[in-house]
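Have a look at the structure that comes next, please.
Every protein chain except one is present and positioned as in the full complex.
Residue numbering begins at 1 within each chain, and the chains themselves are lettered A, B and C in the order written.
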Amino acid sequence: MDFFDHLPLLILLSSLIPGLVIFLLREESHGLRTSLNLFGAVTKLALVGLMIWGVYHEWVSDMRWQITPDLELVLHADALSVVFVTLSTVLWLVTTIYAIGYLEHSPHRSRFFGFFSLCVTATVGLALAGNLFTFIIFYELLTLATYPLVAHKGSAEAVRGARIYLTYTLGGGVLLLIGAIWLHTIAGPIDFQERGVLSGLTQLDPWTLRWIFLFMIIGLGVKAALFPLHGWLPQAMVAPAPVSALLHAVAVVKAGAFGIIRVVYDVFGVEYADALGLLPFLGAIAAFTIVYGSVKALSQDHLKRRLAYSTISQVSYIALGAAILGPLATIGGIVHLVHQGVMKITLFFAAGNYAETLGVHHVSEMDGVGRRMPATTLAFSIAALGMIGIPPIAGFISKWYLGMGALQAGAGYWVIPVLIASSLLNAAYFLPILYRAWFKPAAEKWPKEKPQSGRWEMSGALMWPPVITAAVALLFGLFAAAPFSPLEWATLITAREYSR
Amino acid sequence: MISEQLLYSLAGIGLFGIGLRATLLHHMLIPRLLALNVCGAGVFLIFITIAYAGAESRPDAVPHALVLTGIVVAVSATAMSLALGRRLEALNDE
Amino acid sequence: MMNDAIIWVIIIPLLGSLISISWSRYASLTAIISNLLALAASIVIVNQVYQSGPFIHELGGWQAGLGISLRADALSSVLLLMSMLVVSAATFYASSYFTDAVKRARFWPLWLMLVVALNALLLSGDLFNLYVTLELLSLSAVALTALSDSRAALQAAIRYLSIGLLGSLVFLAGVALVYMGYGTLDLLALSNKIDASPLSQVAFGLLTAGLLIKSALFPLHFWLPSAHASAPAPVSAALSALVVKVAVYILLRLWMDVFDQVLTPLSAMLLGTLGAIAVIWGSWQALQAQRLKLMAAYSTVAQIGYLFIFLPLIVALPEGSLKDAAFTALLLMALTHGFAKSAFFLSAGVIQQYCGHDRIAELAGTARALPLTTFVIALSGVALIGLPPSGSFLGKWYLVSSSFQAGQWWWVVVIAVGSILATAYVFRILGYAFGPRESVGRVLNGGRKEIPALILALFATLILGFGSAGLWDFVSQHRYFPGS
Partner (left out) sequence: MIELLWSVFDLSLVLLLLALAWGTCSTRDVMRAVTLFIAMGLLLAIIWARLKAPDLALAEAVIGAGISGALFLSAIKDYPSTITVSHRTPVLQGLINAFTLALVILMSWAVWHGLNMSDGIRLSDQVVAQAPVSGVSNPVTAVLLNFRAYDTLLELAVVLTAVLTVLTLNDRRYSHVVSSPLLQGMTHWLVPLLVVTSGYLLWVGAHAPGGAFQAGAMLAAAMILLQLAFPSRRQQFSLYLVRFLLVIGIFTFVVVGIWMLLLNDVFLAFDPDWAGTLILIIETMATLSIATALALAYLGGRPMGWEEGARNNSASTENEGAG
């Protein structure tokens, strides 16, 4: 089906073209910019809807562009890519609305939204990449496109944060690149395919493969913020709230996690990776990061930094899922890719709202915000509870499957304690916030309150996004078994990943 | 005939060496230029000994032409360098 | 007419230069027209090679050997096209860069002579003719450097000239020895005659040494930064992007196509090592540099180093697709650097004229004052680092894979470190550029200066990054010396 072959390209263009046009717009042309943004986002959403339908019916969509005799750019839609594409597209729409509200009167909006669209393009491209070469191209592009957003404020602090972010990610990028090229020299072009490419090829020297795996995991681990490569994430929190929300809850960190899944399942093949003895190594790092992130989060008073460390911890669940051999764990990992994204972005939206309307940046200032900003705080609470793993919120599903998977794989004796420990820690750093927000009396005046206007606690563009995403997180939990729910989709992927 | 050729080509190499050494040693413009010219003369001499085919037979004209070209190029380069030096002096005096 | 493009591409700029001397009033117009005509000619040449393979023009109708021949094959024609594109862009740029008419009148004739030298050099098929064109190149390049008319520029120019003359003389000594042993100056005839003898080895050494000086390979790079940094922006662009590169081109020619019997893996390894040091040293110096153009100049030292790292790999790899791939990657690196570095220097010139200086630390907020120029700097920076999408990304990809295939993995470390340093020095600038500034400029200011730079940067990134697939077959099929 010809149209379907070009669908991935259209999905890229739907954010690329608006982005490029926006760069050329004058600061004042607010309306045009907004409508371009929304138009792009909605179009993308529609196209993605089509793609879901197609992939579900196993239509093959595959675009190739020759770069050199043995390297080609491949856009390819499979079940796994659809997960990530959908996630980033939906959240892009929400975040765009949020960002329009958030950046009302700040300067250089054209530049901001331009790079913002480029980021989404890179993320989606990375999700749709059909081979390692293409994946790496978009992986690096994502780094480049996010740099200006982190540096956006232009303050010394922002530029410094951006530099650190860049040092980490490009450093990792180099390692990933070397690993990938090395792999190409011994195994030829690497097209992603379910159950892995390398599992097919014998005769490869296992130790070379182990080295390559190490290089690539380090490279991806930087973006996935695996310990000890996580250092950039808290630094990058200087970025404006929408950036933190989309990039550091979804695009960047997920790109890393997604890459790890790709490498483990579609390059090495999970059974083969296990045979090489790579999974325990990955699992150990992931497990340690989970606990480490939570512990660090405990001691953070700055809200966004606490959320950042929580991200570090939560994203590693995905790596953990990939590192445990067995369908259930795989499902858990993949489904968490979605769930964590939805929940974490809610938290960041909320944090942004507190900062915007009340000037609240620290946990210690949050006493009684619940009464001042009920909607936002409600969303925040749902997401936080979800993070802890309270049923029936989405987070519970992921953790449940991870646990089951661990038991199934017989790895339970060390995974289960990790899961329990981290859940307790999650509770330990989220519940106090909720307690302060709802039950403690508000301080007589907020640090920097904006005059209340309109019937809502704040402008709708800022209030609705977290409410919506929170609702989504709840629904994903409640109707986990419904068709096209993340869980169902993850099950579908897993069915395709495990041959035997 | 070999002997003459050898003698003169060795002389050429010697000239080349002397010039090269001085070029590397000197830092002032004019001595360095003189050295470069000496160096070039050495190369020209090598060319001409190649052309020389003994007392009775006529020499190869090609190297002669090449050296003629070389001489003209050398004088042009010399003139240009001296002009650059003069301009620098003027700027230093300002 | 069409078949003689190989002549026109040299003669037209020469006539242009003569006209611009005689009627300085019409110099700018003449320069632009003759450049566009030469550009067209270079396109025709590439097409000729593509259609009917490498070809030769025996000047004066004397068969090569007695006479001089011009030759075009994949390598030379592609480089010719690149250099004409860069030169044409720089010409448009220069026509609005030099605001003083007197300066312009001095600039054009020399500029067109530089173009003559570049094109003649790329097409020459005769060893002594190479010497003459090399001299023409050095002299015009030095003259253009001196146009800045500052003390720094003059000192740089003098140094540049004397070192250049020394290089040419060493080269000429090599030519003499070659003629002594093999009685011909024609490159093709030579490639058939040459054999490993003491004479040929020493001659080869002298030729190589002369060219290494001109291509500024570490440790012979010392003359480059001052010259490239103090010349007027369009000149710096040509110097860094082209003048250094054509010397590398001749070196490749001699190494790959003429002296292949003589060269030893050891010598290749030596140059590779020097290249590696150049990558690290040049990038490090670029990171230390306080001025934008000086940074760019040092980055050129590093980028030249990459080209030399290819040599030991190409020598080591077996004949066939791997070797060809490595060679094409080398060419791709050279092309990308040509476009990227020229775009960078042109933009640096815009910044310099806007701010009145090019001290990196004081460029705060250029991103807001000159959005497009900053964007161009970023694009060319991407190409200099070797990030996708850019030709050098592919180039480095093959550089690394060739290192693995040739079993010389240590180059990979060098490439990695070099790329990280490059990232550091490029984003150091961008970091400052994103700094605070009140005045917010329009997207485009000074189109005749910014658009050419943008076009060059796009060539370096998108066009070579995504559109260079055809290059690989072209090079592997059409890279050889055409005989008569």
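Points to keep in mind about this one:
In the analysis below, contacts are C-beta pairs under 8 Å (C-beta built on N, C-alpha and C of every residue); 3 or more make two chains touch, one makes a residue touch a chain.
Note that the structure is a prediction, hence the values are computed from the model and not measured.
When the full complex is examined, the chain removed from view is found to touch B, C.
Contact with the undisplayed chain is limited, among C:I21, C:L37, C:L287 or C:I420, to C:I21.
Contact with the chain not shown here comes from a single listed residue; of C:A31, C:A143, C:I194 or C:I304, that residue is C:A143.
Residues touching the missing chain, restricted to chain B, are 2-11, 13-22, 24-28, 30-31, 33-35, 37-38, 41-42, 44-46, 48-53, 55, 58-62, 64-69, 71-80, 82-87, 89-90 (touch as defined at the top). What chain C contributes to its contact with the hidden chain is residues 3-4, 7, 11, 14-15, 17-18, 21-22, 24-25, 57-62, 65-68, 97-106, 109-110, 113, 116, 120, 128-129, 132-133, 135-136, 139-140, 142-143, 146-150, 153, 173, 177, 179-181, 183-184, 197-199, 201-203, 205-206, 230-233, 236, 293, 349, 352-353, 358.
Everything that follows uses one rule, which is that only the chains that are shown with their structure count from here on.
Nearest to the common centre of all protein CA atoms is the CA centroid of chain C.
Taking the CA centroid of chain B as reference, the farthest chain centroid is that of A.
Distance between chain centres (mean CA atoms), chain A to chain B: 70 Å. Work out the mean CA point of chain A and of chain C, and you get 43 Å between them. Computed centre separation for the pair chain B/chain C is 29 angstrom, with centres defined by C-alpha atoms.
Residues of chain B found to touch two or more other chains are absent. Considering their complex, residues 321, 325, 365, 368, 371, 382, 387-389, 393-394, 397-398, 400-401, 404-405, 412, 416, 419-420, 423-424, 427, 430-431, 434-436, 440, 443, 465-466, 468-469, 472-473 of chain C touch chain A. Across the complex, chain C is touched by residues 9, 16, 20, 23, 29, 32-33, 36, 39-40, 42-43, 46-47, 50, 62-63, 66, 69-70, 73, 76-77, 80-81, 84-85, 87-88, 91-92 of chain B. Across the complex, chain C meets chain B through its residues 128, 132, 135, 139, 142-143, 146, 149-151, 154-155, 157-158, 161-162, 165-166, 169-170, 172-173, 176-177, 179-180.
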